[in-house]
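The complex is shown incomplete by one protein chain, all other protein chains being positioned as in the whole.
Letters A and B mark the chains as written, and numbering starts fresh at 1 in each.
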Amino acid sequence: MAEVAYVSASRVFAGNPPVRAVDQLELDVADGEFLVLVGPSGSGKSTALRMLAGLEDVDEGAIKIGGKDVTNVPPKGRDIAMVFQSYALYPHMTVAENMGFALKLRGTSKQEIKDKVAEAAKMLDLTKYLDRKPKALSGGQRQRVAMGRAIVREPSVFLMDEPLSNLDAKLRVETRANIAALQQRLGTTTIYVTHDQVEAMTMGDRVAVLKDGLLQQCASPRELYDRPANAFVAGFIGSPAMNLKTVPLTAEGALLDGLTVPLTRSALDKASTEGLKEVTFGVRPETLRLAGADEEGMELTVELVEELGADAYVYGSVRIGGVPERFIVRVDGRTPPAFGQNVKVAVRDTSEVHLFHPESGARLEV
Amino acid sequence: MRRSIERHWYAYAMVAPVVVVLAVLVLYPLAQGVWFTLTDINESTIANPVLDRPATYSFVGLRNYLNVLSGDPSFGSFWSTLLRTIIWTGSCVVLTYGVGLGLALLLNRPMRARALYRVLLILPWAVPVFISAFAWKFMFNSQFGVINQVLGAFGLGQPVWLGQTDLALVAVVIVNVWVGVPFMMLALLGGLQSIPADLYEAAEVDGATPWQRFRDITLPGLRSVSSTVVLLGIIWTFNMFPVIYLVTGPAANPNTRILVTYAFERFFSGASRDYAVASTYGVLILSVLLVFAAFYRRALRRQEAFA
Partner (left out) sequence: MTIESLPIQVQAARVSLRGKRSMGRSVALHATLTVASLIAVFPVFWVLVTSFKPDARAVAPTIRLFDESSLANYRDVLSGQQGDFLAWVLNSVEIALLTTLIAVFLSATTGYAVSRFRFPGSRKLLLSFLIAQMFPFAVLIVPLFNVLLSLGLQGTGIGLVLVYCTTSVPFCTYMLKGYFDTIPTDIDESGRVDGLSPFGVFWRLVLPLARPGLAVTAFYAFLTAWGEVAFASAFLSASDESKTLAVGLQVFVQQNRVEWGHLAAASILVSIPAVAVFYLVQRFLVTGLAAGAVKG
C-alpha cells in the first residue's frame, strides 16, 4: 500500500525538435486510490505509466512511491506489478509458473508460492488452467492470468496499461466490473491507462486527462463531466461528444442560429473584461431538446438518427453564420424525427451549458 | 558521454566481447594486411621466429598496386580476372536465387510429403563444403565420372569438364549453385510464410490472376528478404574460395581463376609465397565489395522511396 506522486516529471525524447512526451506532470495519487490516465493516442499516458514502472527514464522531476523517491530505482526495486496490453505472459511457462515467477525471483519458498498462486487462481477462476501454457488459453483467460500475476505479488501499486483493449466488447464490460471490484477488495493503489473514456468514467475514483503530454484535468468522473476544465476535456469526456461551437456573443447571451442562449451576468461580464466577441459554446446532447414549432429554437436539418432503444441521438446540421455545423441532440427513443426533416432545437437547461475561451479553450466560469 | 555509458553500460558489456574479438582478430590483422600491401614481404623477408630471423622486408610504396592494376599476366591479369569474378558471381547468384525462389514457391504450398521434400532439399547445406566439392569432382571426372557415363549412355558427348576450358567454370558454377540453393530457398521460404494470407485473399477477391498475385504481392513481400540474401550471396560468392579450389585444384586452373583464388595461389604456391601481392588482392577485393555494397544500399533506398 502506498501513495504515488509525480513531481513535475517529464520525459523528453531526443529529436529535432525534442518531443516532450510527458511534460511537467504533477499528480498525487492517494493510498488505495484507483486513478485512471486517459487521453487520445500520443497523449503520453502510457509513457507516464511506464515512467512510474521504471521502464522509461525520467528526464526531469521525480517520481515517488510511498513517499520514497524512486526516480532512479530500477523496476524491480519499486514494488510494483504491471498488467500489459498484450499481457506479456511468458510463453514458455505454465499459468502457475507465470503467476509465481516474481515470487520465485524473490526467493519465496515453494510452498508459499504454491499457496499464493492457488489463492489468486481461485479468485480469478483459473484453477483449472494452472498447468496450461498461455498459448492454450482464450483471450479472456490470458487477461486473467496477467491480472493474477500482478495480484500474487501483493505489490504496493498496480499499473495497468490498457489491459482490456484486446478483449471483445462484451467481455470488456464484464472484466471492467471485475477489475474494479477486485481493486476495491484488495485496496491496492492502482494506476490504470486507457484511451476509452467510458472505461475511465466507470472505473476510476479519479480520472486524469492528458493531451500532448500535458495534464488537462484530474478530477472525479462527475466533476470531469459537469465542470470540464477546458474545451478538450469537454469534448473528450462523454459519448456522444459534447457539441462545441464557436459562436458570437450578444448583450443577452450566446447567439446560435435563431436562438439566443441567455448567459448569466457574471459570464457575460467575464467575457467582456477579456474583450471577447465570441466564445466556444458547449452543450451536451442531453441538454438539448426538440422545441415546438412556435418556440424559439435553432433550425436543424436531420442527417442521421441513431436509435438506441430508450433514447435516440439525432445528428443534424445547423447553419451558424452561414456555415453548416453538426449538432447532436438526444431525443425520446419512441418519437424520433425522420431523416431530412427540419426540426427546432432548444436548450433544456441554460445552467448546464459550458463556455470556453475561443483561443485557449480554458473554461469560463459561469 | 558519461551519461551514455551510465545508461547503456549493460548494452556495452554485452557487446564488448565481440568487439574485442573482432578488433583483435579482424581489425588488427586487416590493418597489418594493408601495411603489407605497401611492402615487398614474402616468405624470405618475413620475420621467422623458428629460425630466429628478423624481418627484412621494406617499404615499396604503391608498387604492388601498380603492378596488379596494370593487368600484367604475371600479377594475375587483374582486369580479366575481375571480369571472370563478376561473371562467376553474377551467374551463381542469379541461378541460386532463381532456383531457390522456385523451390520455395513450390514448397510453400500445402501438399503431401512437404516435410520430406524440405529435408532432402536442404541436405546439401548440411554436407561440409569440402566433401561436396570432392563428390562433384568425382562425378565430373571425364573418364569414370557418373555424369559423363550417363551422357555417354544417351549417346551424347563426353566433355572434359574440369580441364583448362571455360567448361570448368560452368562446372564450378553448377557446384556452387548446388551448395548455395538450400540457404536461399529456406530464407525465401521464411519470407513467403511471413506474407499475410489475407493479402492473397484480398487480391483474389479483387480478381487478380495467379501471375498478378505473384508480381504484386509475393515479390514485393519478399523484397526485404531478397535484398538481404542477394547482398550476402554476392559477398559470399565473390569470396567463394573452397568450391573452386577444391573442385578444380589443387593445381591452379586459369579458367576458373577468380580474385580470391589468385590471392591464394600467390599466397600458397610458388617458392616465394608472395604475401605482399596476395594482400594487395585482398585489399582490392574488399574495396570492390565496399563500393558495390554502398551502391547497392543506395539503390535499394532509392527504390524504397519510389515504391
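Couple of notes before you dig in:
By our rule, a contact is a pair of C-beta atoms (placed from the backbone, for glycine too) under 8 Å apart; a residue touches a chain by one contact, two chains touch by 3 or more.
As the structure is a computational prediction, the values presented were derived from the model and not from experiment.
In the complete assembly, the contact with the undisplayed chain comes from A:His92, out of A:Lys68, A:His92, A:Lys110 or A:Lys128.
Annotation: of B:Val60, B:Met139 or B:Leu300, B:Met139 touches the absent chain (contact as defined above).
Only one of the listed residues, B:Leu66, B:Val94, B:Leu123 or B:Leu219, touches the absent chain: B:Leu123. Against the chain not shown here, chain B presents residues 4, 8, 10-12, 14-15, 17-19, 21-22, 24-26, 28-30, 32-33, 36, 41, 46, 49, 103, 106-107, 109-111, 113, 117-132, 134-136, 138-139, 141, 143-144, 146, 149-150, 153, 178, 181-183, 186-187, 189-191, 193-194, 224-225, 228-229, 231-232, 235-236, 238-239, 241-242, 246, 250, 259-260, 263-264, 267, 275, 278-279, 281-282, 285-286, 289-290, 293.
For chain A, the residues touching the chain absent from view are 50, 53-55, 74-76, 80-82, 84-92, 101-102, 105-106, 149, 153, 159.
Everything below uses one rule, namely that only the chains that are shown with their structure count from here on.
With each centre defined as the average position of its C-alpha atoms, the distance from chain A to chain B rounds to 57 Å.
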